[in-house]
Each structure stands twice: as C-alpha cells, then as structure tokens.
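Quick one: the structure is below, and I'll ask about it shortly.
Note that this complex is displayed minus one protein chain, with the remaining chains in position.
A, B and C label the chains in the order they appear, each numbered from 1.
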Amino acid sequence: MTDKVETGGAATLPDIQKTPDTRNIAIDKVGVRGVKFPISVLDRANERQHTIGNFTLTVDLPAEFKGTHMSRFLEALNAAGREISVTSLPSLLHDMTERLHARQAHVDVVFPFFVEKRAPVTGQSGMMEFTCGFSAEGNGKFDIELMVQAPVATLCPCSKEISDYGAHNQRGVVTVKLRSNDHIWLEEIIDVIEASASCALFPVLKRPDEKWVTERAYENPRFVEDVIREVAVRLDSDSRVTGYEIEVENHESIHAHNAYAWLRREK
Amino acid sequence: MTDKVETGGAATLPDIQKTPDTRNIAIDKVGVRGVKFPISVLDRANERQHTIGNFTLTVDLPAEFKGTHMSRFLEALNAAGREISVTSLPSLLHDMTERLHARQAHVDVVFPFFVEKRAPVTGQSGMMEFTCGFSAEGNGKFDIELMVQAPVATLCPCSKEISDYGAHNQRGVVTVKLRSNDHIWLEEIIDVIEASASCALFPVLKRPDEKWVTERAYENPRFVEDVIREVAVRLDSDSRVTGYEIEVENHESIHAHNAYAWLRREK
Amino acid sequence: MTDKVETGGAATLPDIQKTPDTRNIAIDKVGVRGVKFPISVLDRANERQHTIGNFTLTVDLPAEFKGTHMSRFLEALNAAGREISVTSLPSLLHDMTERLHARQAHVDVVFPFFVEKRAPVTGQSGMMEFTCGFSAEGNGKFDIELMVQAPVATLCPCSKEISDYGAHNQRGVVTVKLRSNDHIWLEEIIDVIEASASCALFPVLKRPDEKWVTERAYENPRFVEDVIREVAVRLDSDSRVTGYEIEVENHESIHAHNAYAWLRREK
Partner (left out) sequence: MTDKVETGGAATLPDIQKTPDTRNIAIDKVGVRGVKFPISVLDRANERQHTIGNFTLTVDLPAEFKGTHMSRFLEALNAAGREISVTSLPSLLHDMTERLHARQAHVDVVFPFFVEKRAPVTGQSGMMEFTCGFSAEGNGKFDIELMVQAPVATLCPCSKEISDYGAHNQRGVVTVKLRSNDHIWLEEIIDVIEASASCALFPVLKRPDEKWVTERAYENPRFVEDVIREVAVRLDSDSRVTGYEIEVENHESIHAHNAYAWLRREK
C-alpha cells in the first residue's frame, strides 16, 4: 500500500486511501510491523552501539478515512536517521502524526543489545547479548517504556533443602518493562535482574570462574517467586521508576514445562 | 518445584514454599507455562475433535507466602480430564483455587483446530488448521475469552485501482479475541473472519476452484483497514458478543514487512 | 497451484503445468510444505494416539515439464487416511508417484507424541510431550527414518568436580534419527535418550520425587559429549539399528549460549 504521487507522469493516480469510509469504525492502531532497520543505541560503556531494530509503527485512523498511507511510516523512519534513543523517540512520534495526519502515534522497537562482561575470577572478557526495546506513544505528551529481557541462572530452594547433595538449577528468562521520570540505562536494568537471580550468566568462564558461579548459585537459591520479588523490591526503591511489569520464566531442568511468575505495579 | 509429601518415608521433607516471606510483595500470577496436554474440544461438525493444548496455569500468591506448589497445577490438569471446553473451564479454575489456596486462577490454552473445507467449485474436501484458544479467569465469577487466528487472502484496493492489470495480494493473518454472553462456536468466528477478507483459503483447489478464488479476491479488494472494519461490523451486530479485540497482519507481497491493524471494543 | 479439471463447465481450462520446459533443469524435490493434518500414530501403551502431523510432501520433476500438480499431494494425503505409521508410509509414497507420474517421492512428517510418565517415588502420573517424526523416500524400494527429540537434564561433571558444593545442571535436547531393519517403538528411542542423560524429565514431581531426581542427576554427571556417546553405545548394540544421527544441545545454565555435539554413523 502506498500513497501520494510525487512524479509528474503518474500525477493522475487516484488515492484510494483518502476516499471516505461509511462503516463508522475508527481503528486504534494501523501501520507497519516487522520493519527491520539498522540503528545505534546509547550504551553506558561505549556511548553507542550498532544494532538492528525490529519496528512496529502505527497511528490511529479516524472512522471517516478508508486507509492510512503505509509508505509514510518508512519515510518517517528513514528521516529519523539511525540513532534511536529515549530522547529521539518523541520527534519520531511527532513526525509520524504530522505525515499521517494522526492524533496518536506508537513506536515499538526491539533490538539485540550487547554488554561486555568479565568472568568473576579470571576476568576473561566476552560479549553477552540481551534483548532490549522501547515502546513509545505520543499524542502531545509522550509515554516511553523501556524493556530488558535477560537470561539468568536460578537454583531451586526446595530442591536444595530436601536433597542430600546437589540442587536442580536452570536457565531462566526475566523480562522487565518500566516507565521512569528520569534517564535509566539499559545496563542498570540488566544489573537489577542479574542481582535478583541465583547467579548471572557469563560469555566466557574458565575453571576457577565455573567453580565460583556454581557455588554462588548454590548459596543463592531462588524460586521464580523470589526472583520476581527481588526485582520488584529493587524497582520499588528506585525513585526514578514510576511503574513496571515483570515476568520470570524458568526453563525447569526437571520438567519439560516452565515455571512462571508475573506482576505489574503503578507507583 | 514440588509440594506436600505423600509417602511415608519422606514425611519429614520440609515445605519451603509454605515458609513466610518478608518482602511484602504479592504476586499477580504464578504457575506453569508451556504445559502440553492432549485434549478434545467441541466441534460443530463432529461434536468433538482431538487436539493438543499448550497451557499456562496460574494463581495469585499473597505477600506472606514464599512460593506456590507447582506440581498441583499439573494435578489439577490431570484431574480435569482431556475434555476442555468453555463450560468445563470454571470447574478447572475452581479446582485450582482450592488446591492452591488462591483467590484468583487463570487458564490460558492455545490449540490447533481443524475444519473440513470443500473447494468452492469442485467440492473437493480437505482439512484446514486454525489456531484457537481459551483464556479464562475466575475468582467467584468466571470470565472467558475465545481466540481464533485464521489465515486469509487479501488483495490491495490501491494496487488494483492504479494498475493496468493485476493487483498484489498475499496471505494475511487475522486474530480475534472475544467475550460473549452465550455459546459461540469457534467455527462461527472463523466464518466471520473469512467473510471479511478478499477470499478464504482452502486446503485443496483444482483448476476451476483456483479460477474462482483468483477472481473472487480480485472482486473483493481489502486493505488491513477494511478487513478489521468488516470483522468489527459483524461482531457489533452479534448480540452475544460483549467485547472483542481484533488484529490483522498482512504478509505484504510487495514488501518484506507487514501491514498491521489493531482495535479493541467493549460493548 | 492446481491441476486437472474435473467439472464439465471448466473442461477447457488449460494445464500450464504440463507445458514443456526448455531450461533443461530437473528439480530434485517439488511439492508442498507446512501441511497440517490430524493423524493417529502407533503407541506402545495404548495401540494408537491422536496427534497432528506437519507434512512436507515432494516428488522429483523431470526437466521437460514446467510444473508439478500441487493439489494432488493433498489428495494423496486425504486418500491415505489419518493413520500414519512406518508400515503405511510405503503405500502413500507409491500413491504419490502414481498420481504425480514421478520416479521418486518423499514424505516428512513431524508430530507431538505423548507418553504417560510416572514420578519415580510417588508414582504420580502425567503426560509428557516429545517431538517425533518419520522421513520416508521411495523409488521402488523404501527408506524410512525415525526421529525422536527428547528434553533431558544434564549435570556438568567439571562443575561437580571443581566445586565445594552444587553443580550446574540444565535442560538439554537430544535428537536421534535412525534407520532400522525391524520395528522399533518411538518409546524405545525415548528410553535410550533418557537413560543416556543425567536424569529424565517428568511431568509431575512431588517432594520425594524431586529429592530423587536432584540426587540422581548429581550422581550421574554428563557432558554433551557423554550423552551423545551413551546414546551411540546403546544404538551400536541394537542389531535392528542400521544407521543413525545424534544431536545434543544443552541450554547451559551458566551461559546464554548452548553446548553442542553431533555425530552420524552407518553400520
């Protein structure tokens, strides 16, 4: 689907999208999804890093118009340039409402985010990937949500308590979405998640490091219920955070299904 | 994670989950996810069909308890038997609140659902799969949502209008979630979705059928905006429907990204 | 894409697929993919179980023909009925070569397969899902491969050895593909895989069971290298097995990446 004509010869092509619609149904969100675009994002250690965004861009559509002009979302994204941050999103939202004559605009972007991590004993360095994102909507005022999804290790408190030796542990995935009244680094949210688990994961571990992470997880048993509460306690005590949603999913190493916890809070 | 002891010898195993928690954080939902279970569901044509459910089962956890008892969710599912329907879900929800001493319980299940479909001209028969589901929550009263996801064909009205011949078309996916005050068959929702697109899809098409579906799609051009409005108009006029959410995603055959529309209504 | 005309009025529709092709390129495999179809498969405990197959059906296409007749694959599948087994596949392959005038036919089907499993101490029962499949090709003689993918628990021998307490463990996935000269139950392959890991997974575990599986895994540490060799040793000693391929992927609970091993043998 495309829109207004820009070349002379084609100037008489009709604009179907602008024709009136009589069904009297306004649409909450209409736009494009699965748009991949190379971006750079802010990074506490290196100022910025190159990554790849997967975008959903939408606006509201009043009841009286038949369709939106899909190509303008891509034009807005191209015009925004490749630097995407919490501070640049309001102007992209504003540009979308202008180009599409809309009252409300939404940008969702998810991207891989790399952090250099050092092994806890040997200090060996490597890159570890987290899935991060921004979700922004604007209609005059702007509301932006950060998203961080981080894999962690969890060790079962019950298994540790009842067993003569060992304790089942596994990879879990913690997802935090939050809104704030001041700048928060994605790396800060990663730190909160990792501190709430039995142990963080690392890209490179030599034997002394493996001994360290094994013993640390054993010393810090955590149910999904513990992980979600530990994250909540930390976010509650951060005055910049104004609301959040947390999800923890443990890939149980004793079951083929997952243990799961979810909560949402407004402050 | 497991719970109460049932065999003599192990009778002294401690119950860590029951120990008190001092962080003062109630958890909205805690339970199991990704539980696969063979089920049968109601089917308009054949009374019932065998399929496979992917379940998420959760309850609320008050602030004062350290953990829930994960194995009891599986026991509740086993006890419910393999017949899952809108009418059997309240007793599963009730059983979960009893077994887990919870105030609120949630069941989400998604399953493949097959409908026999006949080709429009030759009448050749085949099976076509739709992704369906139920989402139920209960705390005294029960709230149940049906979900149907159906693939359809959409043909672009703009492309048809501006081109001397042809028109781009593609597979799209329409997802409807709805609540109702009376029984609605999953097949009825499939019918609503298919009637709202440029053309339905079919498992088997011979040449006269292919001519028919090609011409029918060309005669019924639909943007994602049209499809979502056509579905909304049909649901608005059905007095059993008390609320709904619709999502349409077109796998555009001229772009690598998708066209997208979403709306939600309470009646 | 469709094929021969079966109704009177449409009898003059041309058959584009049968027109000659001058590019002189024979195609190894052409057909349909992602065909979902309700099936039942043989089951050691209950004779048969209902499940859902995801099929790829292909034939070879000689250089001289422009196209194959795609709808005939669906007709062959419908005609085969819903009972799919190692013994019924040759007739489906034969039917495909007849309907499509082909020399060679291929059927790949993957399906969820459920086994009732009892907890090791309390005997509590539940259903556990495995991903299984058949891959068959025929051109006069028939060659059939079984596939079983089973999740297991693995506990790291290095972590156990070097740590003062605990040992990291995790969910791993083992995939076995094998050819045989005699009947082998899918459940037999599942047994081989589970016996080769640190411990099997279970759908329902009460506290005494959880103690048992925790301690058992700790007593049986296994690298991916150990698991793959244990499976290989068992398959080598089974005279029915004529060839196999094994893949083990551990979702390491200390890393965000996986440990991996693969081997293939002809006997």
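Miscellaneous remarks
We take it that contacts are C-beta pairs under 8 Å (C-beta built on N, C-alpha and C of every residue); 3 or more make two chains touch, one makes a residue touch a chain.
Computed from a predicted model, the values in this text were never measured in an experiment.
For the chain missing from the display, the contacting residue among B:217, B:235 or B:261 is B:217, taking the whole complex into account. When the omitted chain is restored, the residue from C:50, C:66 or C:118 that touches it is C:66.
Remark: the omitted chain is touched by one listed residue; of C:165, C:185 or C:260 this is C:260.
Residue A:207 is the one among A:44, A:207 or A:240 that touches the chain missing from this view. Only one residue from C:98, C:161 or C:219 touches the chain missing from this view: C:161. Panel shows subunit A; residues 1-7, 9-10, 13, 15, 36-38, 49-52, 71, 74-75, 78, 112, 114, 121-122, 124-127, 129, 203-211 of it touch the chain omitted from the view. Contacts to the hidden chain, counted on subunit C, fall at residues 1-2, 13-14, 16-17, 21, 23, 25-36, 56, 58, 61, 66-68, 70, 156-159, 161-162, 223-226, 228-230, 232-233, 249, 252, 256-264.
Residues touching the missing chain, restricted to subunit B, are 128-129, 151, 153, 155-156, 158-159, 162-171, 199, 201-203, 205, 207, 210-211, 213-215, 217-218, 251-257 (touch as defined at the top).
In this text, only the chains that are shown with their structure count from here on.
When the CA atoms of subunit A are superposed on those of subunit C, the rotation angle is 180 degrees to the nearest 5. Here the CA centre of subunit B is 27 Å from the CA centre of subunit C. Centre-to-centre separation between subunit A and subunit C, using Cα means, comes to 34 Å. Per-chain Cα centroids separate subunit A from subunit B by 24 Å.
Residue positions of subunit B touching 2 or more other chains: 1-2, 13, 36.
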